[in-house]
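These notes concern the structure reproduced below.
Left out: one protein chain. Kept in place: all the others.
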Amino acid sequence: MITYALYFAVICFSLGLLMNIWRIRFAPGVVDRILALDTMVINAIALINIYGILEGTAIYFEVSLLIAMFGFVSTVAYCRFILRGNIIE
Amino acid sequence: MNLIAEIVISFLLVVAGTFGFLGSFGLIKFNDTMRRLHAPTKATTLGVGGILIASMLYFAIFLEDVSLHELLITAFLFITAPITANFVAKAHMHRDVKERELPQPEGECGWAGYDEVGDEAQPIDTK
């Protein structure tokens, strides 16, 4: 049962990733691209964790923690660049 | 016992997957950037939180490998989601929203992103 639920979640998050790519390609402005990229990072974290459950190893948690941190920092850096013109003042 | 655990974990995974999908779907469905911001900040965060809690339960019950890493990631995502949303909203307003489209606060000062008041007038010291 868990396996089927895992496959369902994989399908959901993969479709989410595809929709994010669609939004990045056809976005009205740069802010929407940042938002779509941020959502993509979160979806990717979910997919990595599902893969970890499927494989039965705990090694992927470090990976997802690092990706979560990088995703947050890069989104903030992008927004800051738009707001102020540079990142570290 | 194992059956109950299986049902709970599967339920969490299905709910999390649905919310993750809806968060990304809202991103392409809504027609305005401020509206689009609502979907990923809420739905996707709960989606990934559900996956992480399901994986914590799975590893604790079936593989007897108690790990609290997932709690750390979940807490990190829940804390950073509002900050990211706020930053994206500010960037959007800086680029595309004029101040006259917004309701004005009572008092002399306007909104922080538009107001030209110097640092002395701000009660919160940002230096």
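Note that the chains take the letters A and B in the order they are written out, and that residue 1 is the start of every chain.
Simple rule for what comes next: a contact is a pair of C-beta atoms (placed from the backbone, for glycine too) under 8 Å apart; a residue touches a chain by one contact, two chains touch by 3 or more.
Here is the rule we use: contacts and distances are computed from a predicted model.
Per its UniProt record, the hidden chain corresponds to "Multisubunit potassium/proton antiporter PhaE subunit" from the list "Sulfate-transporting ATPase", "Branched-chain amino acid transport system permease protein", "ABC-type quaternary amine transporter" or "Multisubunit potassium/proton antiporter PhaE subunit". Considering the complete assembly, subunit B touches the hidden chain via residues 18-19, 22, 25-26, 29-32, 34-35, 37-39, 41-43, 45-46, 67-69, 71-72, 78-79, 81-83, 85-86, 89-90, 93, 102-113, 115, 117, 121-124.
Assume only the chains that are shown with their structure count from here on.
Annotation: 12 Å between the Cα-based centres of subunit A and subunit B. Across the complex, subunit B is touched by residues 1-2, 4-6, 8-13, 15-17, 19-20, 22-23, 28-32, 34-36, 38-39, 42-43, 45-46, 49-50, 52-53, 56, 58, 61-62, 64-65, 68-69, 72, 75-76, 78-80, 82-83 of subunit A. In the complex of the two chains, the subunit B residues touching subunit A come out as 6-7, 9-11, 13-14, 16-18, 20-21, 23-25, 27-28, 33, 36-37, 40, 44-45, 47-48, 51-52, 54-55, 58-59, 63, 65, 67, 69-70, 72-73, 76-77, 80, 83-84, 87-88, 90-92, 94-96.
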